[in-house]
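Heads up, one of the protein chains got dropped from this complex, but the rest are sitting where they should.
So that you can tell them apart, the chains are marked A, B, C, D and E in the order they are listed, and the count of residues begins at 1 in each.
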Amino acid sequence: MSDQWIESLLTDDVQQGYELAIKLSRMGVKYTQPSDAERQKMRPEYAGNASDLIASSHVIATNFQTVAAANNYWKK
Amino acid sequence: MSDQWIESLLTDDVQQGYELAIKLSRMGVKYTQPSDAERQKMRPEYAGNASDLIASSHVIATNFQTVAAANNYWKK
Amino acid sequence: MSDQWIESLLTDDVQQGYELAIKLSRMGVKYTQPSDAERQKMRPEYAGNASDLIASSHVIATNFQTVAAANNYWKK
Amino acid sequence: MSDQWIESLLTDDVQQGYELAIKLSRMGVKYTQPSDAERQKMRPEYAGNASDLIASSHVIATNFQTVAAANNYWKK
Amino acid sequence: MSDQWIESLLTDDVQQGYELAIKLSRMGVKYTQPSDAERQKMRPEYAGNASDLIASSHVIATNFQTVAAANNYWKK
Partner (left out) sequence: MSDQWIESLLTDDVQQGYELAIKLSRMGVKYTQPSDAERQKMRPEYAGNASDLIASSHVIATNFQTVAAANNYWKK
């Protein structure tokens, strides 16, 4: 994957940081399954499965720890 | 999702911090499955499933680590 | 949930800290499934299931990291 | 559980620290399923199941992070 | 495994750091299942399975925490 998709872990505020954590989580899936078509095909499966949704939120939480630490928790 | 749903990781006390961790955990699900109707439909499934409840508590625990660190563990 | 169930992450010793981690882990379940009757009904299921017990211990370990850090590992 | 089973997170060396992490992991199971007989009954189940063994090692790893940090990684 | 496959956790930027986290995650699989043929055989299984993809992203997130901390979050 040669595209540049991230430049920095710093964000303006908490919510942008959380959304960056989501992006990081999705990229982990994308690097493992690069086909957009294949990933789209699985969407109904996990989007309608409680265990998968909880697991997705866990991955985001893990990445959010990293982003939040990088931003020193957005403390002024 | 354009709505602002979080402004800060700082809370007045531990319990509010824990409840913010719950909110973060739920938002991870919501970003992945944005349909309120779909999420409501799954509620009986995971709310009555021990493994899903334990997994939910794990996500909350992970987010609570972030919130607690941001608040320096609410030490005076 | 309007009841105050936690005031502080500080405890007198390691064991109380571990027990607080257990409480935090249980509250994560309780917020997701608030019905005492429903949770009681699931008890035999997870208390007799090795995978669920291991997962429960994992949640406690995650919360214990937070409590232990808050208490600076109970070092004098 | 009124017995005192842990006094300190400090250990003399790395291996004792790892073994303390194992104890913490087992106590998480014991608090959730206090019956010795019930836990013994499950032993063949998880001790012969690769997924459960891997999950057990994950819990130990999580607790070992806490014990290792408490001991400042046993650096002189 | 006698080959040298990693020299340093330091990378030039965030994206290279994320890609190093992917490499670390794959090496964890490779040390456990060293046969290239066996791993290739499993590829369609996990690359087409939402739960496995989410779990893969979780491993990457965990390694990314390490890489990001090593690089002090690429702050100038």
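In the analysis below, contacts are C-beta pairs under 8 Å (C-beta built on N, C-alpha and C of every residue); 3 or more make two chains touch, one makes a residue touch a chain.
Source: prediction; values computed, not measured.
Across the entire complex, contacts from the unshown chain go to D, E. Take chain D: the residues that touch the chain left off the picture are 13-15, 18-19, 22, 46-51, 53-58, 60-62, 64-65, 68-69, 73-75.
For chain E, the list of residues touching the undisplayed chain reads 4-10, 24-29, 31-33, 38-39, 42, 45-46, 49, 51-52, 55-56, 58-59, 62-63, 65-66, 69-70.
We take it that only the chains that are shown with their structure count from here on.
Taken together, chain B and chain D share the touching chains C.
With centres taken as mean Cα positions, chain E sits 27 Å from chain D.
A separation of 15 Å divides the Cα centre of chain A from that of chain B. Among all residues of chain C, those that touch two or more other chains are 46, 49, 51, 55-56, 58, 62, 65, 69. A linear topology is adopted by the chain contact network, the touching chains following one after another without closure.
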